[in-house]
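The complex appears here minus one protein chain, its other protein chains still in place.
Chain lettering (A and B) follows the sequence in which the chains are written, and residue indices restart at 1 in each chain.
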Amino acid sequence: MQIGNTFMVKPNRVAASVFFLLAIIIAGCADGQNSDAVQPIVYSHYTHVEEGGAECLDCHQYAETQSAASIPNIKVCIDCHDEAISESEDEATLLMYISENKKIPWRQVYSVPDYVFFSHRRHVKLGQMECAVCHGDVGSLAVPVAEQYERITMEWCMDCHETSNVSNDCYACHR
Amino acid sequence: MEISRREFLKYLGITTAGVSLTGLGCDSMWSVPDEVFEKIGGAPRIETWETSVCGLCSGGCGIKVRLIDDIPVRILGNPLHAVNRGGVCPMAEAGIEALYNPDRIRQPLQRIGERGEDKWQEISWDEAMQTVVSRLQGLREKNAAHKLAFFTGQDNNLSSRLNERFMQAFGSPNLFVFDQSKPSTVATYLTQGHKSALAYNFKDIEMLINFGADFLDEGPSPIRFNQLYSEFRNRGEGRNVKVVHVDSRLSRTASNSNQWLPAKPGTMAALALGIANVVIKDGNYDKRYIKTHSFGFDDWRDPSGNSRIGFKALVEDNYYPEKVAKITGVPARRIVEVAREFGAAKSALVLAGGQAINSSNGVYTLWAIECLNALKGNYADNGVISVPKAPPFREPPKINVDRVAANGLKRPDLLQSISDICFADDAVAFLPKTMLENQPYQIQVLFLANANPVFNAVNQSDFAAVLEEIPFIVSFSSSLDETSVYADLVLPDHVYLEKHDVAYSVPMVDFSHFGMQQPVVAPLYNTRHTGDVILQIAQSLGGTVASSLPWADTKTYLDDHLRGVYETGAGTIFSERMDEDWLKFLKERGWQVFEYSTFDEFRQVLLDKGGWWNPFPDPTDFRRLVKTPSKKYEFYSQVFEEEIKRHLQTTKVSKDEENAVLQKWKVEARGDLAFLPHYEAQKLRDNEGRFPLQLLPFKLITNITGEGSNLPMLQELFGLLTRNYWQSWVEINPETAHDHKISEGDMVRIISPKGSLEVVARLIPGIMPGVVYVPFGLGHKANGRYAKGIGVNPYEIFLEEFDHLSGMSSLTSTKVIVEKGNRKEMA
Partner (left out) sequence: MAKWGMVIDLNKCTGCGECVTACKVELNVPVVGPEESAKGRTLLCMDILSTYEGEFPDVKMRTLPRPCFHCEHPPCIKVCPVRATYINDEGIVAQIYPQCIGCRYCQVACPYTVKYFNWTKPEWPEERGAALNPDVSVRPEGVVEKCTFCVHRLQKAKEQVAVEGRELREGDYVPACVESCPTKAMYFGDLDNPKHMVSQLKKSHRAFRLMEDLGTEPKVYYLSEVE
């Protein structure tokens, strides 16, 4: 548990109960200063996207249909990795998770607090925004995502809303 | 209605007083684990819905459950369900907490402490099952199958039929149902000779007189009655139903009626007969029905030529409004008004419940009330009252009975030896009487499923004493309630959201129907469906017990029943356009709403939509149903006469013998009067006037059965309307309170000859002076952290008085003193 100051991973009961749940899906945090999240598998977006030709939506399956884009877990991975397809050590780790039917404990890097309503569908599908606007060129990363490309702060959200002529009423996002 | 600022502040009186500025924060009751994050990290949070049936009371309401990533998060009503039509009560809504209750039993438990000490160790299912089976085998080896008893709670679902079947095959007559919501059928039996549960069609009625049934809070299926009562006054100009409510407390049912007639507790029979008096005098009754289909209305001559008194003369001579007004406290003018309206209504219905039934004179009261329905011809073919048929389930194979079972079944059951009760078959409150004396034999093994008499019976301490003596008790409860803590072994059931079942025939619903209960989530813990456990026990016992219960699991058993519905093609699965007119349109043209090519398809649609109903019941032919000696509706009950003969095992009964029997059954009337509905003062043990006030219980929609106490949401909303959260209270009329020097919010002590309770006083003008009311539901001594030690259980101080005809506990027979306590209510 090494992500900077996110309340979501601190094993702290106060933080836990204040919010234990919900829209923590897309990592990141209120003041957006995540850094150095250590992922359980040294995952390379580059290998998958640039070499393997995968699209974002192939794995982050719900980005167009749900609020949460979702972080793929073994059920998604198994589609391609039903057996070893490389000699990578990290793939071996993945296969171990799959064979033991264990969830991969990914660290979320982009998330918004519980009290923010953020919907991928709204941004990706309705707003026709490119993933890279917020997440940068993830496909070129050969190492796991460890910090936010854009610091997801309220200011940053509101600036974009302002320029895109989207409502900045508190209740457009807060709940 | 206009509300001024002043009045509004009055509304808020209690709230604002409650907001104080004392310290921030305090010890929390609950904590949340860190792992919660892990559970949902990265999940897509996909919303789905599943239909099922609520299992928290026997109302059988259809529900739909909202799931996020397959985790149930909320329960709503199933809008397609024909009984509750999309509505649910607070209890059903809080059902989500039943699933996640931290005090659920997660694994079979074996008692290690003393009986009732609540000390357990976890054991494996295999070990537990072996123990049970060897005990049962022991009984059968000793040719003592009858020494197994089974106490169950609800019996409105198919899996409880499985329990009955098991008991038959095993060879014991001792299965007893503890269902508080079951309407009494004794009065129907006395007048009509059958014990069918009656149902009511409210569609065309113009007037309803409700004697004491708090349908809106107690049900059965309270939400259905909330919808009905709301609809009664919104049918449109001239078509609204006039509702008159008789009770000594202005319950929510009473306040949702047009008129409230506060009658003194236990005097409803007099009021009903007073209304009959006016109706008969005015000649405003169904003369054709009375003439052709009833017996004993006019004076009559028996075969020996003696002149006998009829209902009409009895009522005319004894129940004129002025006299009834004296007995009941309802002004004569009001009685006449209501009776005139009732007589004039083209279609009017009378219903009874609550204190009308739970009183020491309950049978005569119910009987008198039912006569009003007869006067309106409601037991003819006007369609107001009917006996709905059970859904056309496929008949299960015949039960095989071996020699041991046959021997066991030949033995009298535990209630048959009770002679001081007329109709003892359902008189479960009398079980301790025989069981404490090991009469007619000692029970060796007791099964408990959802029955909690140690909490909800008036003679709860007797039940506790009985449980102390039984050598081996197995509970199938999913939480450790007051009765289950006496068990030797707990084989925990799933919570209703985790299991298959079919709930059918909610009391008082006039069409046959069933709702599909299905698991909306995989079992959270190592629990098992009690139906599966019973089937497995049967298999392990082998022989005819196994062959009588041949199903692999409950699901197969249920499917077997459902095949009957599929094959007959009767009725229809709930559908989006379920309104009767539409279905009628289809039916008239010979169409079916759905067509299925296979049973599996049928079953899937059933599960998706939530159930099945038959909106077009055949009208009940009461002429064929009535099984009295006269083959007619009997105002003068010859059935009762027969019952006395049967009791004395003779065909000729002398007057003295008859009187002796009546004496034993605590009937005060003698001669003809005893066989006619009449008013008898209820038995009140007054101790020379030392106890000036009468104590009655009432129930709330937020905890209908009393078993909802382990759900924190229901505890917090328990006294929603009086703002008594997590708390019991006593409702007193302000005048009575003044006489006893009690003010609003005082802590008071309620003392009966049996014990005392300490509660906060609420001064409420909707309570009859001289009567005090304490809500039932709280005061648990077990059943988990949220229930235990919160509030009081009024039944603890109720005197054990019974109606000796039906065997029902009397809840109107307890007198108390209310004393001001020392401290003020917190706040």
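Criterion: a contact is a pair of C-beta atoms (placed from the backbone, for glycine too) under 8 Å apart; a residue touches a chain by one contact, two chains touch by 3 or more.
All values derive from a computational prediction rather than experimental measurement.
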item	value
Hidden-chain contact residue, picked from the options B:733, B:752 or B:806	B:733
Option touching the unshown chain, where B:48, B:134, B:255 or B:307 are the choices	B:255
Among B:42, B:77 or B:697, the residue in touch with the chain that has been omitted	B:77
Missing-chain contacts mapped onto chain B	1-5, 7-8, 10-12, 15-20, 22, 24-26, 28-33, 36, 39-40, 45, 68-69, 71-77, 84, 86-90, 93-94, 96-97, 99-102, 104, 216, 222-223, 226-227, 229-231, 233-234, 250, 252, 254-256, 260, 262, 524, 701-702, 712-713, 715-717, 720-722, 725-727, 733, 735, 764-769, 790, 825-827
Chain A residues that touch the omitted chain in the full complex	14, 17-23, 113-117, 119, 121-122, 125-126, 169-172, 174-175
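Definition applied: only the chains that are shown with their structure count from here on.
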item	value
Geometric centre distance via CA averages, chain B-chain A, whole Å	53
Parts of chain A lying in touch with chain B, wherever the complex brings them together	8-9, 11-13, 16-17, 20-25, 61-62, 66-73, 103, 105-106, 108
Touch list for chain B against partner chain A, complex	31-34, 36-38, 40-46
